[in-house]
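Here you go, one structure.
Only a single protein chain was left out; the remaining protein chains are all shown in position.
Just so it is clear, A and B label the chains in written order, and each chain counts residues from 1 on its own.
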Amino acid sequence: MPDLRTEEFVVNMGPHHPSTHGVCRLILTMDGEKVLKIVPVVGYLHRSLEKICENRTYPQCIPILDRFEYVTAMSCNYVFSLAAERLAEIEVPERAEYLRVIMLELNRIASHLIFYGVTAMDIGALTPFLYGLREREMIMDLFEMTCGQRLTFNYIRIGGVAKDIPAEFIPYCRKTVSVIREKLNDYEGLLNENPIWLVRNKNIGVLPPDVGIAYGVSGPSLRASGVDYDLRRDDPYSIYDRFDWKVATRSNGDCYDRYLVRLDEIKQSVRIIEQALDGLPEGPVKAKVSPNFKPPEGETYARVENSRGELGVYIQSDGTKKPYRVKTRGGSFNQLQVLPVIGTGGLIADLVAIFASLDIILPEVDR
Amino acid sequence: MIWPVAFAELRPIFDWLYDMVSSTGLPEPWLSVVIYTGLGAMMFGVLAVLALYLVWWERKISAHIQQRFGPMRHGWHGWYQTIMDAIKLLQKEHVDVATRDKFVFFWAPVMCFVAAFLAYVTIPFGEGLIVADLNIGVLYIMAVTTFTIISLLMAGWGSNNKYALLGGMRSAAQVVSYEVPMVASILVVVVFAGSLSMVDIVRAQDGMFYNWFIFRLPFGPIAFLTYIVAATAEANRTPFDIPEAEQELVAGFNIEYSGMKFAMFFLAEFVNMFTVSAIAVTLFLGGWNGVFLPSWFWFLLKTFAVVLLLMLFRWTYPRLRVDQLMEFAWKFLVPLTFANLILGAWMKYAGWYW
Partner (left out) sequence: MDIVKDIKNLLAGMGITGKHLGRHAITIQYPEEKWTMPERSRGIVVLLSDKKTGELNCTGCELCMRACPTGAIMVHAPRDEKKKRHLKAFTIDFSLCCFCGLCEDACNFCALKMAPMYEFSTDDKESLTWDMKTLQEIGRDVDYVDTRKKKKPVKKTEAAKPAGKPADKSADKPPDKSAEPALPEAKPATEDEPTTDQPSGNETKEGEQ
């Protein structure tokens, strides 16, 4: 029998592929099922948000940046407002700070619920997706009754928040939070101990902490590797220091730990929200900010802990109504960078699991 | 005119059919051809509708698991939704890839479809409701259901698409691996029943439910479970649906198929699911045996219960990886089922059973 001739072949995974979470293209060199080389190609969702922002006034930038990371648009609202407030040195009212924290944490839960569903779906379990979105829907209802939109909020503005919460918000929010806490049992029961889930995720795509730091990975993906680093605590912004919560970390850095860290973060966010609801003061929700917001000349960088890592905005102001330069930083970009490092050598099914567990979304990569 | 051996309950229908056809005055060899073709078409029609209803059922079950409605538009709870879907798919254009292997590409869905239906020749739907009671019924079914791999391989190869090729290769590896534990767990039943004929196997389980092989065999539940697991893999369903894993291979072997060709793969999958459930019922759950109600009713009831189990599997569990799947088959299922078989055979020989 003659020697079997085998050769590597190249597969284009994406831009249209069910598990690339958008329009990411990965050029895979494969040997059968084994992935030998991964080359991510980005830019299919590029909307030139940064350049658009240069042509908009500061308040107008916020709805534009809603589209930057639309799964957690509140963070985008917030980080831009934070940068602008730092430039103009605006004091934000107490109640607005509380509302911001509630909204940010609700949005973090919503994002992690999407992660839960999508990761499960990428690994083949279709039902958790619907369960995750079911609870997320309650959060979206909360957002809609507060600011009128479900996805692109434009709620957190420079100097505070756009509107005060309606009367029915607090009871519904408490209900939502308790429902999520209760449903977490279902989520964990479905996947956490499931032997198939364990073999698919444990020791898959191990991200060593030093590699993670070298590639600029941040957020839950880095905390799963044992790096205890959370901007909410380490670069304090807003009023997170007033609440009793813990930074969720795990030590192995595999897909399973990245999944668990996010479930833990949901629990911590629930705690923060409950404390914030208890301590919500009365008062105005927006500082006096001129409609023609003109920060003084200067530059600043604000960063917040998003559900996908460090979300940052750099603003350079030339003293006019429009920012001279806006630069955004999203966690997904760095996580996509690290994908070839930890995904090479595995099977294509592992690659899908790793991609899902890093929680990469493409609008944040391509801006 | 030779009648199908054991079609006792449907005899009046056949007589009427025979009268109808023979009144036209056809000479004998042609008469048989016409009648058998008619019977085949009937069987085919019933199973095709059954498959469509399984699709509808799966959609409803999954919807209710996920707290959705599922199809609701056509009729009561969308009862003819899948029929409309089939009509739509029939009308759709076939999109052919320019670089396909024309012959292989065309015949793969046909083969898949036919292979899925062949097994029904020896499945006893009720007392006297069997097309042909072959004395090697189990062997025949094992042989015929394996045809499906060839069609999947053909589809994977003929599409000239890398994803499809990967899917076809995966399915070949998977079905071949899971054939072994499946046969080994079936053989325990054969050893105890002392026959390969499906009817004889059912007759060996006559009586109340404690006579079913799942309870009577020394390790009946284990044999049943291993069979169900292997059968899920045979039917390419989650958690073993790696050939068409849509999150990895987009759609696997059927990625390039559209319209009715795709529908043939799709329906064949559901027919296969019904086949493996029917075999499970025949071999382990007493087949048509039951009290009060007609035998076919019991058979269908049990089969749909097993189908429901498979559907619950699909909508609960994640998918295994391809190498883990192989490992599970060869390192766990094969030893287990063979141990079970040897133990069962020994106990049969020693007479330690009732």
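Convention: contacts are C-beta pairs under 8 Å (C-beta built on N, C-alpha and C of every residue); 3 or more make two chains touch, one makes a residue touch a chain.
Just so we're clear, the structure is a prediction, and the values are computed from it rather than from any experiment.
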**OP:** Just name the one of B:Ile61, B:Ile136, B:Ile150 or B:Ala345 that touches the chain not displayed here.
**Re:** B:Ile61
Subject >> Sole residue of A:Glu144, A:Asp210, A:Asp278 or A:Asp318 that reaches the chain not shown, by the stated touch rule >> reply: A:Glu144
**OP:** Tell me which residue among A:Thr20, A:Ser81, A:Asn154 or A:Ser307 touches the hidden chain in the full complex.
**Re:** A:Asn154
Original post:
Thinking of the whole complex, not just what is shown, which of B:Met20, B:Val33, B:Val49 or B:Met72 touches the missing chain?
Top reply: B:Met72
**OP:** By the contact definition given up top, give the residues of subunit B that touch the hidden chain.
**Re:** 61, 63-69, 72, 312-313, 315-317
Original post:
For subunit A, which residues reach the chain that was dropped from this view?
Top reply: 55-57, 59-64, 66, 127, 134, 137, 141, 144-149, 152, 154, 162-163, 166, 186, 189-191, 193-196, 291-292, 321-322
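Keep in mind that, in the parts below, only the chains that are shown with their structure count from here on.
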**OP:** Quick one: report the Å distance separating subunit A from subunit B, using the average Cα coordinate of each chain.
**Re:** 45
Subject >> Touch list for subunit A against partner subunit B, complex >> reply: 9, 11, 17-19, 32-33, 120-127, 130-131, 134, 190-191, 194, 196-197, 199-200, 347-350, 352
Original post:
Of all residues in subunit B, which touch subunit A in the complex?
Top reply: 62, 65-68, 162-163, 166, 169-170, 238-239, 241-242, 245-250, 315-324
